[in-house]
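A single protein chain has been omitted from the complex, and every remaining protein chain is retained in its original position.
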Amino acid sequence: MAPPSSDARSTAPQAGFAFILKRSLISAAIALALFSLMIGVRTEAGPTGVLIYWTRFGDLALLVGAVFIGSIAVELARAFVGPVDIAGRMPEALREILAALQRFLVPALLAFAVLIPVIFYQQRYILDLSILVLTYVMLGWGLNIVVGLAGLLDLGYVAFYAVGAYSYALLSTTFGLSFWICLPLAGILAAFWGMMLGFPVLRLKGDYLAIVTLAFGEIIRIVLLNWQSLTGGPNGISGIPRPTAFGIPLTAGADGLAARLGIPFSPTHRIVFLFYLILALALLTNWATIRLRRLPIGRAWEALREDEVACRALGINTVVTKLTAFALGAMFGGFAGAFFATRQGFISPESFSFQESALVLAIVVLGGMGSQLGVALAAIAMIGGFELFRGFDQYRMLVFGMAMVLLMIWRPRGLIGHRAPSVYLERREAIAADLVKEGHG
Amino acid sequence: MTGADILEVTHLSMTFGGIRAVNDLSFTATRGAITALIGPNGAGKTTVFNCITGFYKPTAGMIRLVHADGRDFLLERLFDFRIAKRAKVARTFQNIRLFSGMTLLENLMVAQHNPLMRASGFTVLGLLGAPRYRAAERAAIERARHWLDRIGLTARADDAAGNLPYGDQRRLEIARAMCTEPALLCLDEPAAGLNARESEALSELLLSIRAGGTSLLLIEHDMSVVMEISDRIVVLDHGVKIADGTPREIRDDPKVIAAYLGSDEEFARAEMEGSA
Partner (left out) sequence: MDYFAQQLINGIALGSIYGLIAIGYTMVYGIVGMINFAHGDIFMIGGFVALISFLVLVSIGITAVPVVLLLVLLVAMATTALYGWTVERIAYRPLRHSFRLAPMLSAIGMSFVLSNFSQVSQGARIKSVAPIITGGYTLFERDGFAVRLSNMQVFIVLTTLALLLAFSWLVARTRLGRDMRACEQDQTMAALLGVDVDRTISMTFVIGAALASVAGLMYLLYYGVVDFFMGFVAGIKAFTAAVLGGIGSLPGAMLGGLAIGLIETFWAAYFSSEYKDVAAFSILIVVLIFLPTGLLGRPEVEKV
């Protein structure tokens, strides 16, 4: 490990630098060994179909050089700034500032969100992006019930998203039911599915629960891909009807909303409507979560996360408690899925891969401590960050993966470092992160 | 079993793999009394507890619980949370199991989960803000406050349970168990790690709980506490009962002395006579 800062400066600087140099050379050598084949050589099917290769020593040299320099930079930073605080505790002053900000932050964010379509009416791109962000915020809030509150490690959340989307698609295209009927139905189906999935796996703990939920998610995806007669297979379902404003279509015709209101029609109307729809759905999820947290069921979820054995000793039916967490989380995922289907007009199994589950889980964990605000901020950061990489699709997931690793090393408990109690006698005091358990599944 | 008994354990056996942790154990506990289960380490005491409180399923035997109103439960058939919920048997743990990331008040509220769930109409009424639920919640908070007063921690009601000193954590765990309004309270080494003054306070607390009508079953190593508050003592060694009687009888029992300390009678007798 690097010597503490005072030593690095008091002893002869050359000794410190020689050490850093040696470490960086070793890092560069490792990089060379790792990348010489994967980067130095590029294979591809040649014109005759046989695999050929060419060398990219230039790229290799660049990368190794970058590793070398980066390593020096990291070591220098470590020597002068001190070791990374792995406990992830925020300095006291910063925490107090954040607490004060939090009181303003939430209403400010809410007001801003409501006004987005007004402010950005002309910028279709921003409206679309906000809808995407809000969808993930809702998914994050939904998964938060399962992972953040109840401490159940769910790596297959995308399954409920998919059930909601496909249920909506099938119900609306086969039976022609309106969005407002299909939406609750999609949620109920997803909740039902959540219970089906949850029931057999309740006894599993931690990592095992995680991998089983992952397996479930994959099974759903494969079934969606292959059950052509029901789901359309890889082609998915298209022609999903767009939502109506409570029965009034949002089209340019004479019976459209624009005509009725006497304003000129614009395709942006539908986008605005979709925006407020997802905002309403997300806020519903938020309201439900906050209310539930203050009710016995919510407290039982958090107690479950803290210590399941103690819960059983207090007469709490842990099976039912876990199932309700699963079912409710699934329901909100289903709502989000239904929204997704109607927004896109077309769905296919491609949108429901494990990557989505991992992304939503990352949002929840990054948010931290089951905090609603944290999840929202994390969703904005992650999806916003994703968008910045729009042009570089291939590098997007690579950077996402690295970001996940780095974030876990830096702040394993997430952005929000404390938990607010759900009931209090005199005063409401936040509880520090290191006391709050993460749950064993 | 007389009508005065709350718990009757008959021919209880528990075997793990090849090890017989508890072998043909029988004893009774009187209602409204404090019964202590003692014995050297490895005697099987916690195993007995785990059988009574539903964490293990006994290999053989019967555990019968009779409430004051005559309701009868066979605990070896009830399992898991149902023992706490229906038979009203509460327990504390050897390694304290508090909800450390929740406040004291929250801990005591979680204990009242079942009545609150009913009052909240299984959440539905609660979501709608029904007055019946709000009244029930207020009552629950009052009960929590009552117990916080009894253990002297009302001032810290909104602190995180994990921040309490060790002795206070133990008492909170007892208070939390009492918030479930149990008929039988099982305590697994409640005096472990407490100093003399804290042990005194604990004894007082347990005696006041007994005065309130709850029966207690206690595993303990601290002889001063055991001798001071127990009405009856059952002694286990290697999973087998070797003695059963009043504190005085146990103190003078040579089998017990031998089990604990080999056969140095003089020394053992002095130990049993109440360590200072």
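Letters A and B name the chains as they come in the text, with residue numbers starting at 1 for each one.
The rule is short, and it goes like this: a contact is a pair of C-beta atoms (placed from the backbone, for glycine too) under 8 Å apart; a residue touches a chain by one contact, two chains touch by 3 or more.
The shown structure was predicted, so the numbers you read here are calculated from the model rather than taken from an experiment.
Trainee: From the list A:V365, A:I416 or A:A432, pick the residue that touches the absent chain.
Mentor: A:V365
Trainee: Which listed residue, A:Q123, A:N226 or A:S266, touches the chain dropped from view?
Mentor: Among A:Q123, A:N226 or A:S266, only A:N226 touches the chain that is not shown.
Trainee: Out of A:L37, A:A73, A:I181 or A:L388, which residue would touch the omitted chain in the full complex?
Mentor: Of the listed residues, the one touching the omitted chain is A:L37.
Trainee: Touching residues of subunit A against the unshown chain: what are they?
Mentor: On the subunit A side, contact with the omitted chain comes from 30, 33-34, 37-39, 41-45, 50-53, 84, 86, 153, 200-201, 203-204, 206-208, 210-212, 214-216, 218-219, 222-223, 225-226, 309, 354-355, 358, 361-362, 365, 394-395, 397-398, 400-405, 407-409, 412-413, 438-440.
Operating definition for what follows: only the chains that are shown with their structure count from here on.
Trainee: Just give me the whole-number Å value for how far the CA centre of subunit A lies from that of subunit B.
Mentor: Taking the average C-alpha coordinate of subunit A and of subunit B, the gap between them is 44 Å.
Trainee: Under the definition above, what is the set of subunit A residues touching subunit B in their complex?
Mentor: Residues 288, 291-292, 295-297, 299-300, 302-303, 306-307, 309-318, 419, 421-429, 431-432, 435-437 of subunit A touch subunit B in their complex.
Trainee: Can you tell me which positions in subunit B touch subunit A when the two form their complex?
Mentor: Interface residues on subunit B, with respect to subunit A: 53-55, 80-85, 90-91, 93, 97-103, 105-106, 109-114, 116-117, 120, 123, 126-127, 141, 145, 154, 157-160, 162-163, 176-177, 180.
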